[in-house]
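Sharing a structure below in structure tokens format, with a few things to ask.
With one protein chain removed, the remaining protein chains of the complex are shown where they sit.
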Amino acid sequence: MISSNSAALTPLILLFMAVSIPIVALKKKQIAFFMVMIATSISVIISFYNIFRVLKVGTIHYHFGGWIPPIGIEYVLDPLSSFMCLVINVIALLVLIHSKKIVEMESKIKSVPYYALVLLMLCGFNGIILAGDLFNLYVFLEICSLSMYGLISVGEKQAPVAAFRYLIIGAVGSSFYLLGVGFLYITTGSLNMVDVRSIIPHLYNEPTIIVAISLMVIGFGIKMAVFPFHGWLPDAYTYAPTTSSALIAPTGTKIGAYAMLRILFFVFGVNYVSKTLHITDILAWLSAIGIIYGSIMAISQKEMKRMLAYSSVSQIGYIGLGIGLCNPMGLIGAVLHVMNHAIMKACLFLVAGNYRVKLGHSNIFKLSDNIRKKKPWTTAAFTVGALSMVGIPPTVGFFSKWYLVLGTIKNSSWVFLAVLLISSLLNAIYFFRVLEKVYLKPIRSTNLEELNMPENNKKDEVSSSALIPVLILAIALIVLGLLNTIIVKGIIEKMIPAGM
Amino acid sequence: MIDFFLGHYGYWFAILLMCLGLYGAIMKKNLIKKLIGIAIFQTSIIIFFVASSSKWGATVPIFDEKIGVANTAKYINPLPHTLMLTAIVVGVATMGVAFALVISIFQKYKTLDESVLLKRMKKDNDI
Amino acid sequence: MERKKDNPIVSLVSRTVSPFIMLFALYVIFHGHYSPGGGFQGGTMLAAAFILIRLSLGMEISQLQFKSSWATPLGSAGVLIYFGTGLIALLFGGNFLDYGFIPFSKAVAENRSIGILCIEIGVAIAVMAIMVSIYDDLLEGSSDD
Amino acid sequence: MKVVNYLIMIVFCALMIYASLGLPSRGDAYADLNKEKSLSQTPNAASYYIHNAKKDAETENMVTVILADYRGYDTLGEETVIFTAGLVCFLLLRKEKKKNGKKKR
Partner (left out) sequence: MNIQSFYTSFVPLYAVLVSLIAAPLIILSSKKRNLREFWTIAASLIKFGLVVSLVPNALLNKIAELSIVEISPGIELALKADPFGVFFALVASGLWIFTSFYSIGYVRGLKDHKQTRYFFYFAICLSSTIGVAFAANLLTFVVFYEILTIATYPLVIHKEDEKSIKAGRKYLAYTLTAGSLLIAATAVTYQITNNLDFKAGGIFENIVLSPNMAWILFLLFLGGVGVKASIMPLHSWLPTAMAAPTPVSALLHAVAVVKSGVFGVVRVVCFVFGPKLMYELGLNNILIVFAGFTIIVASLMALKQDNLKRRLAYSTISHLSYIVLGAGLLSSAAILGAIMHIAFHAVMKITLFFCAGAIYVNLHKENISELNGVGKVMPWTMGAFAVGSIGLTGIPPVNGFVSKWYIGLGALQANNLIALIILIISGLLNAAYFFPIVHRAFFRTGEGLEGKKEASPFVVVPLVITAILAVLLGICPDFLFDFYHLALRVVTNVFGGISL
């Protein structure tokens, strides 16, 4: 029974647990955390199971209600979706382990609805990833968007404003997507992705299709914060509570990227979007601008979380560029970078959260080297994450960059090559700025004696529940870097859509 | 020409509403007005969908013994209606969340004007 | 903030009308099979009935009718009814939400009809509870204290 | 900034009008979305619903059948959406109750 339904189980289990939390945790709030743990662990196990099954038997279609598409709704479990599911769920599990103490320590978050919303958001992510139906995707997009607004808004004082601005632009984005679906439905008469893919070649010259695709691209562009639509992101990530930003930053924008990829290549067709409409070219150019813009903005930030948020804008550009290159190497780079960026952003945001919890701030200019003495492991993890961000081998950051570089060269797009190389230098600037602060003695410090007092330098590492996930993520960056070929050859190469 | 106009003016009204809604959502400074814009935008999409489902001379999609089900032209297309039921609920939910956010913004800043809000946020940042 | 004295007409009318709204809501829910209507529409009407009482008689009295702390669990319960219906189908060997497998009666079509009814009820409960809970929360948030 | 916003509006409006020119006439019962078979000869969902809703679920209201059965998963999602909205309001606005006031409220 589990094997025949495993394709649909991850969102369902997350949904079930999320819905039961308000009932079960009515009397005892601590249960909420354990339920979250159970739900995410199970979903991770099922994701692993799914990925192996997909590799064994190929694409799996799951029909809800037993109705065969296009009558009913289906879930599609192919290498791409199973891989994304795994990445998202594993990251979520690690971040949530970290959240054990942090959530209640930070501000006064009500843990019961908070954890329920976390699970709902994950359910939304999983639903989007697996969806084989355009409208079903919209519904789950809304689930995860709404819970994201909620999760962001309980942070600092400014958080509701950030969440509201995100809500406005997000609502416009998802409405655009819905409108796109509307045009697509009116023209093709179908909502199923596979079905639409088979119908669309007959309609390539219709203006409605062109408008539908642009609306959808704008919609997902907003969700993935690609360059001109990134406005909501920095505020939202900065003011959100630690757990939220560590959950949303690695996963939220990736979902937009995934949906973009899915819609462009698996619904409209590779040749159509790249050769006829040149939408991928536009995406690539916007991403390239975003890469540079995000990096430059990150350099000018003094708040660590804000810096990481801008660096997200730039890293999303990498993914968008990889999609926009529209060749196998670019796609491999993009998908690998989705995983890579998810891991390293989770790692970095968790470290920023750890600092915030212990120091009460995460202002780069107020950091000094006694934080390293106090928290050597956290800082080491941060270093690995930063190096991966810069693209230093053998971290996986180097390899995703390598594939992207190969992709740009394949297309002979030298400008993008230059952008990729320049951006890794810009990344180096803003990360080494932090590393200098964290590792080196302050050069001009008025209270040097105070800093050197033994009690100030005593080891004061965060609790193990907050430390272990960070370390796992950091180690994963190196291990996955060395083993990236297993992933690339085993899964990512199987995702490359026909016609690429 | 006239036929084309008659066949499309319904869409155009929906499009006009969309533009109105979008205008409100991105141009207005007041948060409530923005929300009204979003609501109009979402509603116009609903109108657009429902308009697409119509068929001249057809009846509501409820099974009728006298008509039978052999001829689909006798019932209007039920699928957009179903989708829009969902979209309505999504819209309502978005509005609920949005109002919750607005209230919590008002609790903290005592204003709903975006430009003032941004200034105060900046002030909070500097502290 | 000083509360204004209750207007007897308002309270009387709303108390009278509220049960009828509920009744009509139930009709809408259960008649969804045959005419426009269903869980969402009925659920919102039910919620409207409760919110009417909350509006006219104030928070304290309306708590006797429907406690706000129950709203979220009740909403959960509504979703769970829906979910459970799908799950039963799954447990009896079908796909998720395949009501044909629910062993209510022999005929598959009839099973489906009953399944639809079940989930309409679930939807109605959830929508009603959540609507009331959103109303309560918004009210609680906007009242200064 | 304002100019850009106006530009966005105008572009959006123009885009939509352009798209609407390609739409089938409103009320055309024989447009693509209402046909029995799609262009690639796959069954058309809407027509299938009209034909089979009564037979499949013993229910007259086709919208209800689609909502709750054919596309029941959407509806589950939609219910979850509204549940999410409720939780967000809960998270944001509901005040923590004092211990003795728990029973009273």
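As written, the chains take the letters A, B, C and D, and residue 1 is the first residue of each chain.
As a working rule, a residue touches a chain if its C-beta (ideal position, glycine included) is under 8 Å from a C-beta of that chain, and two chains touch if they have at least 3 such contacts.
Computed from a prediction, not measured in an experiment: that's the story for all the values here.
Participant: Counting contacts across the entire complex, name the shown chains the missing chain touches.
Facilitator: Within the full complex, the chain left out of view touches A.
Participant: Hey, which of A:Ser4, A:Ser300, A:Ser464 or A:Thr485 is the one touching the hidden chain?
Facilitator: A:Thr485
Participant: For a quick check of understanding: of A:Ile68, A:Leu440, A:Ile475 or A:Ala498, which residue touches the chain that isn't displayed?
Facilitator: The missing chain is touched by A:Leu440.
Participant: Can you say which of A:Ile45, A:Met105, A:Ile282 or A:Leu417 touches the chain missing from this structure?
Facilitator: Checking each option in A:Ile45, A:Met105, A:Ile282 or A:Leu417, the one touching the absent chain turns out to be A:Leu417.
Participant: Could you list which residues of chain A touch the chain missing from the display?
Facilitator: Spelled out for chain A, the touching residues are 387, 390, 392-394, 398-399, 401-403, 405-406, 409-410, 417, 421-422, 424-425, 428, 432, 436, 439-441, 443, 481-486, 488-489, 493.
FYI, only the chains that are shown with their structure count from here on.
Participant: Please work out the Cα centroid separation of chain A and chain D, and write it as a whole number of Å.
Facilitator: 26
Participant: Taking each chain's centre as the mean position of its Cα atoms, how many Å separate chain C from chain D?
Facilitator: 20
Participant: Please set out, as single numbers or ranges, the residues of chain A touching at least two other chains.
Facilitator: In chain A, 15, 19, 22, 64-65, 113, 135, 139, 142, 146, 149-150, 153, 160, 185-186, 191 touch at least two other chains.
Participant: Which residues does chain C have that touch at least 2 chains other than itself?
Facilitator: 34-36, 38, 72, 75-76, 79, 83, 96-97, 99, 127, 134, 137-138, 141
Participant: Contact residues on chain B for chain A in the complex?
Facilitator: Result: residues 18, 22, 25-26, 31, 34-35, 38, 41-42, 45, 48-49, 52, 79-80, 83, 86-87, 90, 93-94, 97-98, 101-102, 104-105, 108-109, 117-118, 121, 124-125 of chain B touch chain A.
Participant: What residues on chain D touch chain C, complex-wise?
Facilitator: Residue list for chain D touching chain C: 55-61, 63-65, 67-69, 72-73, 75-76, 79-80, 82-83, 85-87, 89-90, 92-95, 97, 105.
Participant: Quick check: in the complex, which residue numbers of chain B touch chain D?
Facilitator: It is residues 3-4, 6-8, 10-12, 15, 18-19, 22-23, 26-27, 51-52, 54-58, 61-63, 69-70, 72-73, 75, 77-79, 81-83, 85-86, 89-90, 92-94, 96-97, 100-101, 103-104 of chain B that touch chain D.
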